[in-house]
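Note that one protein chain of the assembly has been removed; the remaining protein chains are unaltered in position.
The block that comes next holds subunit A.
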Amino acid sequence: MASASSDEWRAVCDKFTNAQNLTVVESRNDPENDPFRSKYKARELLREIYCTLKSFEAGEGEEESGAESSEQRPTEPPVDGQREDGYGQGFSGDSPAGLRAAKLGAVEYYLGVNHVDTEELSAGQEHLMNCMKLLERCSVSSENVSLFIHVRNQLGILSAGWDETETAQGFLETAESIYQRYLKEDGSPPTDMTEYFTTEENMLTHQERTKRFELAYTHTMYYLAQVYKNLGETERAATYCHSTLQRQLQLNQFSPMEWALNAATLSQYYITKGLYMEGRHCLSAATVISDLAGEVPSEAAAQESETESERREQLRQKRAEIARCWIKYCLNVLQDSKKLLEDSIGELDTDRQEELKMARRREEEEEEKGRKSALLFGSEDTFDSIASLEEKVHCLLPLDFTEARAVFLVGQNYVTQAKEYFQMDGYVTDHIEILQDHSALFRALAFYEEDLERRCKMHKRRVDMLEPICSDLNAQYYLMIRRQMMFELAEIYNEMMDLKLTLANRQSDTESLDNHTINKFNHLCSASAKYFQMFLDSLCSPEGKIPEHLEEEVLRPALVARFRVARLYSRLISPSPSAQLENLDKSLEHYKYVVQYCEAHPEAAAAVETELELSTEMVGLLPLKMNRLKAKMVVNN
């Protein structure tokens, strides 16, 4: 500002510094009954600056009628997304006119943000649009690119708040393209807006300029992530979250624990989409970065100081959370591959297995390619540790027991880690969720195990971890969890029973089973029936009455449990015909319940089609069987 005396200019700079200070620092201490006091003061200062700038302009009396034209305010607001903004038009950003426009635009920008902060959104928008209009006449250069991006970020936020998501998307995407084009065509550290109003001696370093500029763009990405999320484009949203995280890491603007937890959470998005390579990468990065937060303070240290105790709590909790994300990774990998490999009766399909093994080589190559194209986390010093952590577990679906076991062991290791923090006493729900995952890991692994004896032992492990807890829980507060566990236990016992029977039949070709096997079989059978019955009892009213109407979320489980109990009773082996008759009678009763319930509630039939069909059949057949048995008893007597 050649014409303005340096004193005058210094006054403007002081005012600006003051306004910034009021906005950022002072405003935090405003009293409750006057929450925007400092911001209003800052607004006054900004207005004064605006007037001064205008007067300089008039004093210069230069070429344009620019002053008036901006007073007139064209009725049509510029809208982004319709054309490439800011390139190849108007006067260049570093010309005196361009600089003037940028400064005035910056004041409009700050006024806009000030109004938004004080909940005067429309006024805020007007100022921001004024800023856009001023910039419209300039081309993008290192002097104004930062403002170009900032003002669009703000307008994006504002539009999104008004549910104009597409408009917001327009502003933010333009900001993105301006950033990218600037980096390609210029790339020098751009002037920060605060520098417009600082004296020569207070200019920022190049490093600081880059930092601020990049941070503004990180925010653009972050806002875009939210816009895409709100538009329902989850895939794009995830990509932008990923980029935001990556930039935080690159620019060293993150707190390790928070970052790690976010990366771990993002992995959960990837694994639910079956993108295991990306999921694994996020998790490995999460583990490595969380280690940057340092060692967990010892218990002794925690007892001595409160900050240490808090730190200990935080670190332990967050690392346990990351471990839980890892567990889910392993579990999903195993379950997905199981789904791929199982035949119609849930056994390993060896033909399919061969086929997939043949296809494996190609996949490995693709993985390599994918890795190269993927957006990778890491700075120079973390890159290798992330990669080496990734190598510890496969991201391809395991195809045989050895591979499955490797994944299982990694998962089990994280189970131990997670349980260390999420103990039963204090974290009941979390602890049980981890146990359920552990059980599910075993279940998935058992699928690959060919030795039935060992498979049975795996199921026994599941029983051992779930059974004691199920009985310890308060039935009222943990109703849902207990129901889940009862059902699972019933199914495990059922599975074990089937395995024992297959084993026994394999060992002795003769039809009859020895007493020991029969006892074992009966034990497992009644245990399974017991847990199904417990589950059914949990549905009853406090007075023990069976509900007439089953709520939708328990409808299928309840009817299936009935059906299964019926089947279990009919399978119990008993030497005495009268006991057998009794069991068959119970079985019939449960089958009848299923049929009668579906008759009374026709809408239930769809939920249990197969079970209903079989039950109806059994209701017809069982009485015949019982009659034959009775007849035999009469003859024997």
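Quick notes on this one:
The definition used in the following text is that a contact is a pair of C-beta atoms (placed from the backbone, for glycine too) under 8 Å apart; a residue touches a chain by one contact, two chains touch by 3 or more; residues count from 1.
Basically, contacts and distances are computed from a predicted model.
One chain of this complex is left out of the view, and of "Kinesin-like protein", "Glycosylphosphatidylinositol anchor attachment 1 protein", "Serine-threonine kinase receptor-associated protein" or "CENPN protein", the protein name its UniProt record gives is "Kinesin-like protein". Shown as candidates are A:D30, A:E126, A:E173 or A:E367; the residue that touches the absent chain is A:D30.
Touching the chain that is not shown, out of A:E306, A:D351, A:E450 or A:E603: A:E306 (per the contact rule at the top).
Screening A:G161, A:G187 or A:G620 for touch with the missing chain picks out A:G161. Contact with the chain that does not appear here is found for just one residue of A:A19, A:L45, A:A175 or A:V428, A:V428.
Checked against the hidden chain, the listed residues A:S122, A:N202 or A:T234 yield one contact partner: A:T234.
Checked against the hidden chain, the listed residues A:G294, A:P547 or A:P623 yield one contact partner: A:P547.
Although one chain is not displayed, subunit A still touches it through residues 28-32, 35, 156-157, 160-161, 163, 165, 168, 218-219, 222-223, 225-227, 229-230, 234, 237-238, 241, 244-245, 248, 258, 261-262, 264-266, 268-269, 271-272, 306, 310, 318, 321-322, 324-325, 327-328, 331-332, 335, 424-429, 433, 469, 472-474, 476-478, 541-542, 547, 549, 551.
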